[in-house]
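The complex appears here minus one protein chain, its other protein chains still in place.
Right after this comes subunit A.
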């Protein structure tokens, strides 16, 4: 596919993510920080967000599996995830974390279990879009590198 068509596809994807509420204006801030001297910044941040999130979700799953749930530990992890999703502009994940923390505060086990599932659902949905985004970016950059050589 020609690079302009690739770029259009990428723009279309990102715009739809904004429209769906997957991303908020914080993501635009990240885009602004990416430039010629830092062409991989968004990819770096997105990759780190995904690594962090999966680590946290694994911990949360373990904690919620306990017979007696340690809500302060659960809350600490959700707070972390809320922070990183906020920093990356992952709006739906952030909102799901806010709900989750409410259930933690109430020590509501069932609420927490449901909230964890929502967070997972939102995260994996976002991750698959991020994967497509980074794939398109790589293809565009590969083409541009080839042009320069």
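Structural remarks
The rule we apply is simple: a residue touches a chain if its C-beta (ideal position, glycine included) is under 8 Å from a C-beta of that chain, and two chains touch if they have at least 3 such contacts; residues count from 1.
One rule holds in what follows: contacts and distances are computed from a predicted model.
You can't see one chain of this complex, but its UniProt record names it "Two-component response regulator ORR9-like", from the set "Protein PAT1 1", "Two-component response regulator ORR9-like", "Somatotropin" or "Centromere protein X".
Residue A:32 is the one among A:32, A:58, A:113 or A:142 that touches the chain missing from this view.
When the omitted chain is restored, the residue from A:44, A:106, A:131 or A:144 that touches it is A:44. Set against the missing chain, the residues A:87, A:108 or A:132 yield one that touches it, A:87. Within the entire complex, the positions of subunit A that touch the omitted partner chain are 26, 29-30, 32-33, 38, 41, 44-45, 48-49, 52, 79-80, 82-84, 86-89.
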